[in-house]
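To start, the structure under review is shown below, and the notes come after it.
With one protein chain withheld, the remaining protein chains of the complex are depicted in position.
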Amino acid sequence: MRGVRWRVGGGSDIETVFPTQFRMAEKFTIENPDVTYNKDYIEAVYPYQTTHVYEEDGSIKVKPCSTKFTFRTERKVPKLGVMLVGWGGNNGTTVTAAVLANKLGLSWMTKTGEKVANYYGSLFQASTVCLGTGPAGDVYVPFKDLLPTVNPNDIVFDGWDISSMNLADAMVRAQVLDWQLQEQLKPHMKKFHPRPSVYIPEFIAANQEDRADNLIQGSKKEQVEQIRKDIGDFKAKSGVGKVIVLWTANTERFCDVIPGVNDTAENLMKTIECGREVSPSSMFAVASILEGCAYINGSPQNTFVPGVVDLAIKHKVFIGGDDFKSGQTKIKSVLVDFLVSAGLKTVSIVSYNHLGNNDGKNLSAPEQFRSKEISKSNVVDDMVQSNPILYKPSEKPDHCVVIKYVPYVGDSKRAMDEYTSEIMMGGTNTIVLHNTCEVCQISVLFGYYGGFGARQRTCIENILRACLALPPQNHMFLEHKMQRSFVTTQISTMLF
Amino acid sequence: MRGVRWRVGGGSDIETVFPTQFRMAEKFTIENPDVTYNKDYIEAVYPYQTTHVYEEDGSIKVKPCSTKFTFRTERKVPKLGVMLVGWGGNNGTTVTAAVLANKLGLSWMTKTGEKVANYYGSLFQASTVCLGTGPAGDVYVPFKDLLPTVNPNDIVFDGWDISSMNLADAMVRAQVLDWQLQEQLKPHMKKFHPRPSVYIPEFIAANQEDRADNLIQGSKKEQVEQIRKDIGDFKAKSGVGKVIVLWTANTERFCDVIPGVNDTAENLMKTIECGREVSPSSMFAVASILEGCAYINGSPQNTFVPGVVDLAIKHKVFIGGDDFKSGQTKIKSVLVDFLVSAGLKTVSIVSYNHLGNNDGKNLSAPEQFRSKEISKSNVVDDMVQSNPILYKPSEKPDHCVVIKYVPYVGDSKRAMDEYTSEIMMGGTNTIVLHNTCEVCQISVLFGYYGGFGARQRTCIENILRACLALPPQNHMFLEHKMQRSFVTTQISTMLF
Amino acid sequence: MRGVRWRVGGGSDIETVFPTQFRMAEKFTIENPDVTYNKDYIEAVYPYQTTHVYEEDGSIKVKPCSTKFTFRTERKVPKLGVMLVGWGGNNGTTVTAAVLANKLGLSWMTKTGEKVANYYGSLFQASTVCLGTGPAGDVYVPFKDLLPTVNPNDIVFDGWDISSMNLADAMVRAQVLDWQLQEQLKPHMKKFHPRPSVYIPEFIAANQEDRADNLIQGSKKEQVEQIRKDIGDFKAKSGVGKVIVLWTANTERFCDVIPGVNDTAENLMKTIECGREVSPSSMFAVASILEGCAYINGSPQNTFVPGVVDLAIKHKVFIGGDDFKSGQTKIKSVLVDFLVSAGLKTVSIVSYNHLGNNDGKNLSAPEQFRSKEISKSNVVDDMVQSNPILYKPSEKPDHCVVIKYVPYVGDSKRAMDEYTSEIMMGGTNTIVLHNTCEVCQISVLFGYYGGFGARQRTCIENILRACLALPPQNHMFLEHKMQRSFVTTQISTMLF
Partner (left out) sequence: MRGVRWRVGGGSDIETVFPTQFRMAEKFTIENPDVTYNKDYIEAVYPYQTTHVYEEDGSIKVKPCSTKFTFRTERKVPKLGVMLVGWGGNNGTTVTAAVLANKLGLSWMTKTGEKVANYYGSLFQASTVCLGTGPAGDVYVPFKDLLPTVNPNDIVFDGWDISSMNLADAMVRAQVLDWQLQEQLKPHMKKFHPRPSVYIPEFIAANQEDRADNLIQGSKKEQVEQIRKDIGDFKAKSGVGKVIVLWTANTERFCDVIPGVNDTAENLMKTIECGREVSPSSMFAVASILEGCAYINGSPQNTFVPGVVDLAIKHKVFIGGDDFKSGQTKIKSVLVDFLVSAGLKTVSIVSYNHLGNNDGKNLSAPEQFRSKEISKSNVVDDMVQSNPILYKPSEKPDHCVVIKYVPYVGDSKRAMDEYTSEIMMGGTNTIVLHNTCEVCQISVLFGYYGGFGARQRTCIENILRACLALPPQNHMFLEHKMQRSFVTTQISTMLF
């Protein structure tokens, strides 16, 4: 499984292979009649394989199926505009600053030496995938070079915030980036002023009230219309080809799903019209859909009530995303997945978290915490339900999630987890973990660390491969194993 | 991704679905012309897909290929005999005791209640795989039921040890299992006496000398012959259809690969004949191969010098296995894989381990430790090499591995790891982990916790699926995503 | 500071020096005219030194003072009876079982070998104090041998519980002691039946209700009278010379201090008479005081309302004790004391705790948790207030205490703490601590681990020394320093 690096011209200088500007996806060609390259598109015909399990005549049948998909990928990426809800928050200011710093190629000094702006932690910008096997071994390419993708440096930002603070001051308030870097960014950041936003006090913690000095006026209907106008205005002025709206604002409390109120697109629109209960995030989602812009959610609340989903389907607009889970929640899912997949019975998961930024302050209110807690608890349920050997139908591990607001730690997220698992014959395994994470939850925009677990990464990688009609990554390595041809004859013996 | 349990006859009693004795693999049928069931075999024709990368006319071409495999699986599993080298050690006694306890259905009291013998932590016996999708959702089956596999309860054990202690006393010495369970096992275990074994002082730590009271006499050649006779004797007396030899003994020091000495099968045989340097584990491997028995290694030393591999190929005998890595090493590979795959730059990995059993005592000698240390260090290298965006060619994380012998902790393995990773824009992530693991390293025999990392599990699962001509697990879930047909049109936009 | 062991008769066999039965306090004699030994008493005249700080004529004066105390210690220790409130709980059953096991000299097997009953973790039974300096260096004696003290093995137990379960069954329910030890104790423990107790639902968590099947009937006044009768009955039947009542039961919610209700002894007695609000623990305290028995509290609630204190003073009965703090709370006080005493500015203390026993279950109710939380938070306040260099008047470290009920961990208490401190020039120190503690909170009876912090130990040691007119332990070691006479002349120079 050695990672062998590709040599373009036989040269040995690796530096020329993966320069940040290099679009390897432009440079390799798929040799496959199922893949067609034309001026505008890469088109791939892909047999997607699934397995169906059904009952027939009292016995269980398992049947592999194949569905033919045609994936069409635009070769020219549009100029992209991103509008952030909660632009002046920690996520909003940091993502804007990070893109600026990368675009400007900034560097700054710290006591351990010079730091250079980078996209470490971004799935697309900083991780690689195995393209296949070359004469000298496996060939890896940057994830972003599998297909034509937007360069984050080219994104144009805009957004809304209930606080009118300009983005330079908001960046200082966020206390996320090194001071020397902030100093360089300030002249650029201070030009950004968030547009007025929607503030409905009952949906976020009371302690957020003193930030709320930049609000859209008028009825709910008028507010939705203003958001739509803002999107149009941004599109017109920035000249971007596509706009995405991204919720990076505070966690709202859960919203009850009520027939007649938010269960259909029609009812939801009526609710907005007459000013009945609708969450700010649902209002932003509605405005985005009506403007034909994809809407991505990054907080754990249920923005996507049935009425919103219904509206999105009707308008054929993409909506998606859930909680930008912190790295710790992902590590939990990685560890529990590993343990349960290995046949250990995880019996107790205790998960303590604290943070000191405004996100933590908002979550210190019980209703907002509840939304987050539910989001963090879910990660374990699927794994437990998939293994009835270890867990009886009604059985679950003890699972306790605590989130506390500890101002001193600021934007540094701390997690202390304890996992107890039963191994064979009364043995136990106890894993205790302390995780300190700074600047890590920034944004699904770059597919950051917080964004994806191990299975989700496989999913994304295989979908991108499919767009090139490449088979999914299967980790089987039969080609290596076959060199020792005597292996297979013994496989059934070994598998006890 | 909800795990929906299969209901055999529409009944709701889950308990009847996965009884431990139930061979689900016998119960479901693959409906696929590529899969043939006959009296003796399941035969599957499988298109194995790989991707080739090559250069042509100065540009890089990527070409998917498909190789047709035919997998033939015996439907009747043989009666299996397992001979353990180091039978009286912690691994040997515990695996023997565990199988006995399961076979006898033993239970015992502890202060927290009754414990029942089980195979928790075994990949095959205690984990499940997703077979496919049924009308009510995903259908899982026990891993062991995918194909006909040996029931561990049916295995017959035998083995060698340099200590003559009977297995009841050796189990007490090992201090692994609960005392109340030991009491019940003693009458059975005391009947087992290890056969004399090979002891070459220079290969294991000097502190093992006082155990060595049960040795095969004679020249190296005579010793190899005695091992062969032992295998034959066991086969004859136990009536098993197949014998596997498994090294569970102490870690040896590395063995130099010397042309003329151990570089070819022929030279190795000559070396044994004239009594030159050969490690005890290589001698056991040679004897196994000559008897046509698969040989599995469970320690980090380089048993498989080229001469041994050559001999195995010539005799078409399966040899394999490396260090039964402790759970901690696997967790390290899971975490580093997660971090680097997510685009984080892991810059420092510090891994402290201590244990107090005889394994630890042997490893406290520098040469034996060296073998183990190398084995533990490797897990990180592949990941680093596969990502030249994060790591320059000569760059590696600081990686420090310490193993200490702390008698008090006994068979409980303790690990304290610290992982530091760089995230975007100067941010860092620090994970500190303390892992306490009891009874977890037992044996690759059951595919235990210690046995497999996340990618290796995927590999094994997909190979077993291939034996039924089932497509590999790809985690793509396009079938769910297609319900919202508007998704795909936006895929390329989202991938920035 | 070498610990040199005392040799009684010049012999070298250390084993004869500190046998568990040996009363060293009987064996050494204080050569001091201020100490008088007579048949019944040791009487010591002790000058207790304090320092007074006052203002005079606008300047601050510091004046050392000395108060003469006469300490009289009975040489013959009485036969002691201890009555536990909550006898059937984890603390009650374990302390009773532990004393029984020590008295009977029980031993039991575990996988790591034979365990023998002991008093490890008891300040008096298992720690030593430095008596002084002998010809060969420092001389240590067991703490218990400084003065005549009761041998815990001689204590007679009795008690009350709202659950009627006999103590053998209650011990099994508690899941604290090794099963093999429980088996030996059962025949003895099953003879103990708790007397009916007081149950006022509003004072403990609702989840305790299903235990309450063993209640004293009648009005509050009648209940107090029944407790008094129980004490008298126990004294008469057991023939003990002294009875102590000890609250080991659940944490109650705080009790409001209300003028006219519980502010004076008289009002409190009236309140009991007319059945107004009074906590069960205050009722037990009142009954004890009226019977002339010392009452010791072991939970964090405010049993000692002013009316109870008033009554105790009037009857000259000792009352005392607060929360049997778990080891973790003590470790916190030890660490924070160390840090702040060393001049570090501890800025954030995050303290997560979970446990799975009935104590945890009761504490999972908010009002009971509140009592505990206050008790756990206090430990930091004193240290902060004593250092205005580091902390401004209104300034405090962030301090967050969480207690969760995680059934799986049972009687094992887990604590995960994070301490962040500022060091010079922007440096920080972060201590992360995971503490697993089993069987450690048993009882102030033996001065257990949970009982005393570092300063409290010094306090107790010095009070016992005072009873022998020995000077307090000052750790100055001038006698060693004086050997190098040139030291002192430079002291003022060094102290910058």
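In this document, chain identifiers A, B and C correspond to the written order of the chains, with residue numbering beginning at 1 in each.
Heads up, the rule we're going with is that contacts are C-beta pairs under 8 Å (C-beta built on N, C-alpha and C of every residue); 3 or more make two chains touch, one makes a residue touch a chain.
Worth saying up front: this structure is predicted, and the values here are computed from it rather than measured.
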Options C:Asn151, C:Asn166 or C:Ser364, residue touching the unrepresented chain: C:Asn151
Full-complex contact with the absent chain, from C:Ala117, C:Val245 or C:Val286: C:Ala117
Sole contact to the chain not displayed, among A:Lys332, A:His354, A:Lys413 or A:His434: A:His434
Selected from C:Pro201, C:Gly218, C:Gly260 or C:Gly343 as touching the chain missing from the view: C:Gly343
Footprint left on chain B by the chain that the document does not show: 347-348, 350, 352, 354, 356, 397-398, 400, 402, 404, 406-409, 414, 416, 418, 420, 430, 432, 434, 436
Interface residues of chain A (partner: the chain not displayed): 109-113, 175-180, 182, 410, 432, 434
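Everything that follows uses one rule, which is that only the chains that are shown with their structure count from here on.
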Multi-partner residues of chain B (each touching 2 or more other chains): 110, 176-178, 432, 434
